[in-house]
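Chains shown are a subset, placed as in the full complex.
Labels A and B are assigned to the chains in the order they are written; within every chain, residues are numbered from 1.
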Amino acid sequence: MVRSFAFTTQGKLHSADIQMFLMPTLLADTNLFLWVDLEKPTPEETKFLLEDVFHFHPLSIEDCVMLSPSPKVEEYNPKEDDRFSQYLFMVIHAVDYSRKDGVFATSELNFFLGKNYLVTFHEVPLRSIQLTEERCLRSSQNIARAPDRVAHTLLDAIVENYKPALEELAYEISELETKVLQASDSGILNKIIQTKKEVLHLRQIIGPQREVLAKFARGEIKLIRPHLVPYYRNVYDALFHIFEQAQNYTDSLTGILQVYLNMSSNRTGEVVKLLTLITIVTTPMMMIGTWYGMNFDKSMPEVHSEYGYVYAVVLTVVTTVITIWYFRKRKWF
Amino acid sequence: MVRSFAFTTQGKLHSADIQMFLMPTLLADTNLFLWVDLEKPTPEETKFLLEDVFHFHPLSIEDCVMLSPSPKVEEYNPKEDDRFSQYLFMVIHAVDYSRKDGVFATSELNFFLGKNYLVTFHEVPLRSIQLTEERCLRSSQNIARAPDRVAHTLLDAIVENYKPALEELAYEISELETKVLQASDSGILNKIIQTKKEVLHLRQIIGPQREVLAKFARGEIKLIRPHLVPYYRNVYDALFHIFEQAQNYTDSLTGILQVYLNMSSNRTGEVVKLLTLITIVTTPMMMIGTWYGMNFDKSMPEVHSEYGYVYAVVLTVVTTVITIWYFRKRKWF
């Protein structure tokens, strides 16, 4: 699906859903700014637009079409041959709101930023694109006056979209924090380690993203006009904060893991204590019982005495009580 | 609430609680230095002062009004349009004296430093602001001669205010150090891990703060006059020392954690030892008792002998003593 918009330099919508053969004409008009959004385009659309209309470098197109695992930003300044145009190519990853199977689902967004155009390319529908579109069309905001402004709005929306995922993660971690003190099944351990891996994954996604945005924030990108740099710096700051949060989460999870492992070993300790307690309590009775079970018929006066049994009962009770009292006093239990 | 002061270049108070519409006039007078403190201002006050009187960049105002998780320092040098003034914008975090729920409560302080003004903006009342105000009004100190002097006093007060929080942390750690050797409940483990997280949190607060202050200490900020740089360097050194203390605390807590885990596993070891000790001590008696409980009526001469019982008693005592002596000798107990 190809959506396209042409805006005037005042940010007003000039035309939408432009037919593809008209694009080169509109592109040549420096008073217009063109935004073309390719969502799961056909190979023909891809070829026609990226190659023939915009004259992008074949490598950028390849990177665009194939899945890139890591974000990147590259400026193409045509030197040798005039065939290619001057543009900025960027790959960035949006994070999905609903996490699937406890794993962050990232979706790639490629964009090409030229002097008077912005080309976005993605395989799945993206909320950030939709949001940016809406903001552009509401003329009150005037953000559609130049491609670097729209690009900023887009990046801002992408970074903003990380937050729900982050909150869900925070919720999950706080849940683990309570669960770990209650149950002890191996499932929680698995969950802790899974969540930790996920957080590390998130940091691996954000890490290179941050470096890419840092270039914008430092004003190194020529196609971004200087007075817009503070806006990009703000986006960078937001991403940086998310990165720091992820670091916090890792620390929390390490703590939870330590509590889990300690709880688990404490439980074994408790069981051993119980076993010992039972042994301590039953030992006097077992000894007395065994002792008077001996068959010395002649030489064992107690067993024939009339008060023998009473004596045995009293002895058992007294020794048991003393034993329990002794261990209580020594604080062993 | 808006408080405002105008000082002469000699550091004397010119006027206080200036009416807002007079501010532009005072601001234009280069012989005066204006300090405006906005504490939880209304949106109208914010808009009028920051936008219309001081002409700050909308992004700075946005950062100012919204909570910024990380400190920052930015210099605005107007280039393209004369609408904005030249100023330094800084976000810094003060730490609250009384820690709530064992978590550091930070409160944000934004300040704008211009050639002849200082604008401070905060949501909650801050002790550092109050302290600085007092010092400025006591004319003996002459610190209110220029905005960069007052800014230094402010930063100094903020960093100074970290110390009580740090001391409370140190006290808590020393308490944990003694507790860990006595009790063994899971609560202490939780406390240790919580405190560790808190210390890491403190380091995360201070870390970026340090980088911001380093810019002042290196004299990179143009609005700070060179002969004041050593003063800023002193503030930086104080913060650096706090950061190192936090590192020390982390090491201490790691040690405490190791002691805790070892104590906990030692306790299980002690219980197992006790169980074994009981088994060892009772075994001879149990064996003899069981043995002579056998019903061999004809072929077991001992049970019919007159001294059988005496013999059994002696045997029990002797074997028990030998067993205990043997294990003592082998240092097993």
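In the analysis below, a residue touches a chain if its C-beta (ideal position, glycine included) is under 8 Å from a C-beta of that chain, and two chains touch if they have at least 3 such contacts.
If you're wondering where the values come from, they're calculated on a predicted model, not measured in any experiment.
Participant: Count all the copies in this homomeric complex, not only the 2 that are shown.
Facilitator: Counting every copy in the complex, the total comes to 5.
The working rule: only the chains that are shown with their structure count from here on.
Participant: Which residues of chain B touch chain A in their complex?
Facilitator: Contacts found on chain B: 57, 59, 62-63, 68-70, 72, 74, 79-81, 186, 189-190, 193-194, 196-197, 200-201, 204, 257, 261, 264-265, 267-268, 270-272, 274-275, 278-279, 282, 285-286, 288-290, 292-295, 300, 302-310, 312.
Participant: Under the stated contact criterion, what part of chain A meets chain B in this complex?
Facilitator: Going by the criterion above, the answer is residues 181, 226-227, 230-231, 233-234, 237, 240-241, 244, 247-248, 251-252, 255, 258-259, 262-263, 265-266, 268-269, 272-273, 275-276, 279-280, 283, 286-287, 290-291, 293-301, 332.
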